[in-house]
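Below you'll find the structure, written out as structure tokens, and then a few comments.
A single protein chain has been omitted; all remaining protein chains appear in their positions.
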Amino acid sequence: MYTEYAITYCAQNEYESLVKGAFWQFSIVPEENGTQELLEWKITSNLPCTQNESVNGLGFRTVHAQTKEKFTQANFKASFLVLKKSSNPFDFIPNPNPKMDYDAVESLTFKTEHETYLRKTRYTHLPNDFNTIFSFDRKKSIFENLLDLNHWVFVHLFFKVGVTQVDTPLREIIEKRHGVCQDFTHLFLAIARENHIAVRYVSGYLHQGNGYFGDSQMHAWAEAYVPRAGWIGFDPTNDILVADNHIKVCHGLDYSDCSPLKGVIYSEGGNTTSHSIEVKASQQ
Amino acid sequence: MLARVANNLFWMGRYIERSEHIARYLNVNYFSSLDAPNGLSQSRQFVLHSFLFMIGEPENDPEKVLDEESVLFNIGLDPDTYYSIINNVKAARENANGARDLISTELYEAINKFYHFVLNYSPDYFVKQGLYDYTMNVMERTAILRGKIRGTLLHDEVYSIIMLGVNMERATQIIRIINSKYHDAILAQDNYSDKMSTSFEWSTLLKCAESYDMMRRFYRKTPDIICTLEFLVLNDNCPRSVMNSLNQVSKHLHTLDLDKNPKKNSTAFLAGKLRSEIEFMNVEDIEKDVKQFIQRILEQLYQISKRMEEEFFKY
Partner (left out) sequence: MKAKPKNSLFSSYPQKPELFDEVFEEGGNIKPIYEKLLYLYGEHSIKDYVNLNNKAKSSFFNQGITFQVYDEEKTQEKIFPFDLFPRIIDPREWDIIESGAIQRSRALNLFLQDIYHDKKIIKDKIVPLELLASSANYLHQMMDVDPPGGIYNHISGTDVIKHADGNYYVLEDNIRCPSGVSYVICNRTALKRALFGVFNHYNTYTVTDYAENLLQILESVKPHGVDNPNCVVITPGMFNSAYYEHSYLAKAMGVELVEGRDLFVENNFVYMKTINGPEKVDVIYRRIDDAFLDPLEFRPDSTLGVPGLFAAYRKGNVCLANAPGTGVADDKAVYTYMPEIIKYYLDENPILNNVHTYHCSRPDELKYVLEHVDELVVKPVDEAGGYGISIGNKLSKSEIKQVQEQIKKEPRKYVAQPILSLSVHPTYIDEKESFEQRHIDLRTFTLLGKDSEFVLRGGLTRVALQEGNLVVNSSQGGGSRDTWVLKKDD
């Protein structure tokens, strides 16, 4: 079964003082993979600017836009048409003996191959006094534990917009128990990495048609490497596994690898950016 | 060549030239005033006011009594005045630093030594008895730099850009010095009926442009306003004249922009236009309204420099 998604991304940047040239990098183009096909896309702006495709540090598609114009306002509108193939994340044969899975992920070869995604980063470093906040139950499989963790994060944090920033420390998120999808995801990643599970941060779009949590912004979730199944997406903000409603853009160690919009602005003074995203679905 | 580095070279040339003209202005005016033929030209206050007028910070109250030591310090060695010789030399060296990989070791070393010379010059000694020594040294060291520029650099784009800076600055400074001495001549005329056309100030003006001897040789007479202006503005054989400087500017622009027919409003076009205008000017026209002439030329030089920045130095 296929679903066609029409995604609209808008970014409005307002600058306090006149900007004399800028360079933006967008990480907003849906990835093309086994379940996603990008049918058409375009990005437009109120400014005359040159655009070209590029890659980010991990090789995901980005768009570079630059201008030599002088301006105080820069608006971008992007639209994507994506064909999503439905998939079932439970569709694998779990290992009858969970211990074998743990042995597999604790082997030197596995740890070496997945070293990058086991690495604790600034956003995913669980404070020492919280490192037993959620412990894996060795009697259950890794997959089951991750499902439990997904649920635990969902229960532990309350979805609340505007109370956290991109750089709010994990400690504050755990203590105040609220945040947005980025915070849910970083907490999930931190605990999973503490338990030696290779996990990565995913940025993308969520179709909120079924009443899911989100805030008309880029969505974030996690992918965990599950032995015998490979990378499986967990959305702790909504306590679900990632399937048909998630359209992936890119992944990385944490948010800093996936920021949808980065820019170098030749100007003084601050700026405000507002994003809005709309995802419309039509069944094929 | 990098646009930023070209900008550095251009300004290095300008600052070197500028420090020389300021130094000479101080030297010539101060020392010729000592035995000037009329009371005003001899007055120390008159000279100090003239210094401030020349560097672009005139004292509006002509009666105000200036302190000699502080005026000299301000112009010679004050690190906090943008126009001081020390700051011009600093700026020249900083610009040389930015282009250090393109200029010869010999040129850099000479600039660096120059910089350390002004940096280590005792301000106290300077204001009390070092005026002659300091300004002579500045003049001699700039002459050395000019020699190193000509003698140790490849005569390519690098050389042309430095020479553009030198000549643009020279044209500008000569006009500014004419302006300043013209102003002095008017004052001398008003106060001491030192006749305008044959004022003592014209000799001083020529000396400020290091052109007195050549002028005497060329005209074989005592300088008057007509021959002084003619020599310093129109004579293309006088190496300090505006005409000669603009000829150099056009020549060096040609190295950078090979277009035989420069595009409208390009630097080469603007420079060529001013050059031709002056070529077919006669001194009587200038003399009719010297102030207006000065303003117009300064404005056009400014436009050329601005255009040059947009065309070559934007980064």
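Going in written order, the chains are labelled A and B, and every chain counts its residues from 1.
The rule is simple: a residue touches a chain if its C-beta (ideal position, glycine included) is under 8 Å from a C-beta of that chain, and two chains touch if they have at least 3 such contacts.
Here the structure is a predicted model, which is why all the values come from computation and not from measurement.
Across the entire complex, the residue among A:34, A:57 or A:96 in touch with the chain not shown is A:57. Considering the full assembly, A:116 is the residue among A:116, A:165 or A:210 that touches the omitted chain. The residue touching the chain not shown here, chosen from B:58, B:98, B:123 or B:239, is B:98.
Against the chain not displayed here, chain A makes contact via residues 23, 25, 50, 52, 54-59, 62, 64, 66, 108-109, 111-113, 115-116, 118-119, 253, 262, 264.
Counting the whole complex, the residues of chain B in touch with the unshown chain are 1-6, 94, 97-98, 100-102, 105, 108-109, 112-113, 116, 157, 161, 256, 312-315.
The working rule: only the chains that are shown with their structure count from here on.
Look at where the CA atoms of chain A average out and do the same for chain B: the two points lie 63 Å apart.
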